[in-house]
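Just one protein chain is left out here, and the rest sit where they should.
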Amino acid sequence: MERTILFFLITHHWGTGSSFTYHCGFRYNPPMKSYRKELWFQTPHRRAFINITPEVELALNESGVQEGLALVNAMHITSSVFINDDESGLHQDYEKWLEKLAPHEPVAAYRHNLSGEDNGDAHLKRQVMGREVVVAVTQGRLDFGPWEQIFYGEFDGRRKKRVLVKIIGE
Amino acid sequence: MERTILFFLITHHWGTGSSFTYHCGFRYNPPMKSYRKELWFQTPHRRAFINITPEVELALNESGVQEGLALVNAMHITSSVFINDDESGLHQDYEKWLEKLAPHEPVAAYRHNLSGEDNGDAHLKRQVMGREVVVAVTQGRLDFGPWEQIFYGEFDGRRKKRVLVKIIGE
Partner (left out) sequence: MERTILFFLITHHWGTGSSFTYHCGFRYNPPMKSYRKELWFQTPHRRAFINITPEVELALNESGVQEGLALVNAMHITSSVFINDDESGLHQDYEKWLEKLAPHEPVAAYRHNLSGEDNGDAHLKRQVMGREVVVAVTQGRLDFGPWEQIFYGEFDGRRKKRVLVKIIGE
């Protein structure tokens, strides 16, 4: 991760004779880079799981970061970013399980919904699945185990919402 | 995020004539910064949710970091740091929901409490709500969606406890 930059100072001295001096090389280390990108979503239904790994990989390529950390987080408080398996049966299991842990109905069961919202359950579901993931970046790639994939989990969709990708490193 | 520093080397040559050589400018990139701060809490009741966003913003300003990541984590294992909505109805929903998922009583239902503690439930509640958040720092600010606020979640209060803010970047 180190680059060498050489500086040559050449001085030609005019005078009774002629001489050159040339100097000097040193090691230079690259600074921290940072890169930011928003991903936008509008799901047709209230709830959805969307594999966003390709979009995060694209952002990483754009960043030029070789070694560092990638933060991927929901910018909204009724959705999640999490890492798990891209398997539709599992996603149905998540849907059923989260509905059992924090049912959407009766809507009136949530005090939050007294404000006129109907997404009280979504704020709870999001806590189970998490707001964010932090992924290691190694040799310019997401440093993943064999089955890791990044998902956007929507629990109150049908409107425009965002995920933030922030990559720092060198 | 790059600063230019110019180096001037001026050499005055004495001799049959007189000459000056002056060199050389190069780009210099700032190093990684890091900043650490502890926030202290003592809640009057066993459980509480406290909005700590202003304190984290203050720490960020103190850090001088413009681009990077801010880690905010509970330093105790019966409390949480999480991001969600600053809405009191929702906080009552969380309280009720967590009590259902991991009830405080009967205290004897938790093996952990055999050691003389009564906070077994708090160790479970904290896992649902999470230990930490990592927030992007962009242009010197917490890079948040419209409703994101950082909370300290206390599940075993009435004593002094801490949150750590660690900011790295440039």
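For reference, chains read A and B in written order, and residue numbers begin at 1 within each chain.
Everything that follows uses one rule, which is that contacts are C-beta pairs under 8 Å (C-beta built on N, C-alpha and C of every residue); 3 or more make two chains touch, one makes a residue touch a chain.
Model, not experiment: these values are computed from the prediction.
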For subunit B, residues in touch with the removed chain: 5, 7, 9, 11-16, 30-32, 34, 36, 69, 71, 73-77, 101-102, 110-115, 120, 123-124, 126-128, 130-132, 134, 162, 164, 166, 168
Missing-chain contacts mapped onto subunit A: 1-2, 9, 11, 13, 15-17, 19, 21, 23-24, 26, 29-32, 67-69, 82-85, 87, 89-90, 92-94, 97, 101, 128-130, 133-136, 138, 143-148, 168-170
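Here is the rule we use: only the chains that are shown with their structure count from here on.
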Intercentroid distance (Cα basis), subunit B paired with subunit A, Å: 17
